[in-house]
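See below for the structure under consideration.
After this line comes subunit A, so read on.
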Amino acid sequence: MNSLLLYALAGVGLFTLGLYALIVHAHLLRKILAINVMGSGVFLVLVALGGRTPGGAPDPVPHAMVITGIVVAVSATALALALLLRVQAKTGRTRFPEQGNIILKEY
Partner candidate 1 sequence: MNAYLSALLLLSVPGLPLLLAFPALRSRLPRPCHLALLPAVILLAVPAAFSIEVPWLLFGSGLGIDAASRWLLAMSVVLWAVAATLLQAPSGQAVDKRLTVFFLLTMATHLGAILATDLVGFFAFAALLGYGFYGLLVAAGDETARRAGRVYLVFMVVADLVLFEALLIAAATTGDLHFEAAHHALALSQEGAPASLWYVSMVLVGFALKVGIWPLHFWLPLAFRAARPAVALLLGGVPVAIALLGIVRFLPLGEITLPDLGAGIQWLGLTAAIYGTVVGLMQSHPRTLLAYATMVVTSLFITLLGSGLEWPLLGAALQGTAPLFIMTLGFTVAALVAGSMLADKVTTQSALLVTARRVGVLLLALSPLMTVILTRPSGGGERLFAESGLVALWPWWMLCTVLLAFRWLYLLLRRQGETMSAPASMIPPGDFWPILERWFSQSNHWFMSMGLQLLPRWRSSGLAAAGRLLQVRVWQKALDAGERALQGWSLAVALLLLLGLAIALLSA
Partner candidate 2 sequence: MTWDSSLLLLILATSLVPGLVIFFLPEERVSLRTTLNMAGAVVKLVLVGVMIWGVFHGQQYETRLPLLPGGLDLVLHADAESVLFVTLSTVLWLVTTVYAIGYLEGSHHRSRFFGFFSLCVTATVGVALAGNLITFLLFYELLTLSTYPLIVHRETEEARQAGRIYLRYTIAGGAVLLVGTVWLYDVAGSFDFTHRGVLAGLDDADRAALTAIFVLLIAGLGVKAALIPLHGWLPRAMVAPAPVSALLHAVAVVKAGAFGIVRVVNDVYGVEFAASLGVTGPLAVLAAATIIYGSLRALFQDSLKRRLAYSTVSQVSYIVLGIAIVGPIATIGGLVHLVHQGVMKITLFFCAGNLAETLGVHNISDMNGVGKRMPWTMAAFTIGALGMIGVPPLAGFITKWYLGLGALDAGQDWVILVLAGSSLLNAAYFLPILYVAWFKAPPDAWPAERYWGRRETAWALLAPPAVTALLTLAVGLLASAPFSPLQWARFITTQEYAP
């Protein structure tokens, strides 16, 4: 049983790693990668926590959820990368502008 718990903890670990990377790295590509790592972390937790049906076979529902999750993650990443290219084309930089992109009252 503890091995399942081990995998779940590994999943959560992956999630926190991704979260840390998302905060720290300024480069947009790294942020997108961080999001993917967090996604896979969550999927690992989902699968690990999926219990056994009384007949001994693994419970299929979490697996269905994971597949849907993966599909969503893939499409999200595709959109993110396309956006990244457009941002890089438009602004020539691949980072969020420092002072925040909206200029408040000109003081």
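The rule is simple: contacts are C-beta pairs under 8 Å (C-beta built on N, C-alpha and C of every residue); 3 or more make two chains touch, one makes a residue touch a chain; residues count from 1.
The candidates came about this way: all candidates are chains of the complex that A comes from, given by their letters.
Predicted model only: the values in this text are computed from it and were never measured.
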Here the complex member from 1 or 2 that touches subunit A is candidate 1
Within their complex, subunit A touches candidate 1 through residues 19, 22-24, 96, 99-100, 104-105, 107
